[in-house]
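In what follows, a structure is listed as structure tokens, so that the remarks can point back to it.
Note that this complex is displayed minus one protein chain, with the remaining chains in position.
Showing subunit A:
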């Protein structure tokens, strides 16, 4: 091909690409693989088709940690995307980086996009708001821990309903074991379910400064009596088979799948996965147990998952696109569809009501438990969420110390004391980087 031809091709392609770029492109980095990734692409495609000014381009960046690391590297190289999905443990890091993030409430105001934070479920958005109630990032995929139970095994043991309190957890487990079950219950994500959410559910703080919301000089308090008692009884139960530890994160799920344990505590978004893995078994969903010696009416639980952050360094035209996309994402139809497809919590009341009206909860019993658990009471300072720097290291520390407790190498008090001491070192280290 001659130079002349080549340049003609180049000009033509430049013209073509120009006509495509008439739409303002907005990059969105996310960590949703598999079916969730396809759903993300679908949402973006629907948004793109619905208007002609903006083009949302979703880019899959791997795991949560990988997505966050690449966004940070990109920011350092001034190549950051306009939107990035960050998991809940990264929240404090993002929030502290004021020159990096464009808070959602500011973004909506600057772009004059209609926005009313009152439409959102406060138990969900609370995790991502400042202590004076301003929404900083847009909740995207949020879930909360619930209790899953094997109805077939319950029937065999002659148990009518799921346990509501920790006292009932013990009684029910004993009955189950008497009827031939190998273990009563297990748990996944132990720091999230047994420390963070134990505190929220029973309205006990796990750290000072309203669980870290009010400043960086917070101190952990989860070595106080309520937590120690809880971990102590779990330790005692792990000796008698009532409780069985199955590993970090969600690697304890096989204990429930294989019907070794009759109950487990896990993310509410895991329901469809559980039903798929346990075809033919009747699985029930119940609210997370509470401690009736601590509280009469249990509090809401804390969410996990990820939220979307707008990053600075782009032009105002792109931010208009981001704002419109966030509005679109919050609309009842999109939220209801996302909630029903994925099992993640809806972020607005409207989406919940729409799902109800469509009869989804009647057809899929158990899918509304998490929403009810989140919305039945107003969140308190102790149940709004937790916000800690170096939270990933802190969770590793908690995992490590709890494992020493389950293995019987440490007492509950010793394990929690050590976790608090090491955790506070991490908080102090983070505090020094935030000026």
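Some observations on this one:
The definition used in the following text is that a residue touches a chain if its C-beta (ideal position, glycine included) is under 8 Å from a C-beta of that chain, and two chains touch if they have at least 3 such contacts; residues count from 1.
We adopt the following convention: contacts and distances are computed from a predicted model.
According to its UniProt record, the chain left out of view corresponds to "sn-glycerol-3-phosphate transport system permease protein UgpA" among "2Fe-2S ferredoxin-type domain-containing protein", "sn-glycerol-3-phosphate transport system permease protein UgpA", "MoxR-like ATPase" or "Tripartite tricarboxylate transporter TctB family protein". Annotation: of A:29, A:47 or A:75, A:75 touches the absent chain (contact as defined above). The hidden chain makes contact, of the residues A:164, A:229 or A:248, with A:248. The hidden chain makes contact, of the residues A:168, A:350 or A:396, with A:396.
Annotation for subunit A: contacts to the undisplayed chain at residues 65, 68-69, 72, 75-76, 93, 96-97, 99-100, 245-249, 251-252, 254-255, 257-258, 260, 390, 392-393, 396, 399-401, 403-404, 406-407, 409, 422, 425, 429, 432-435.
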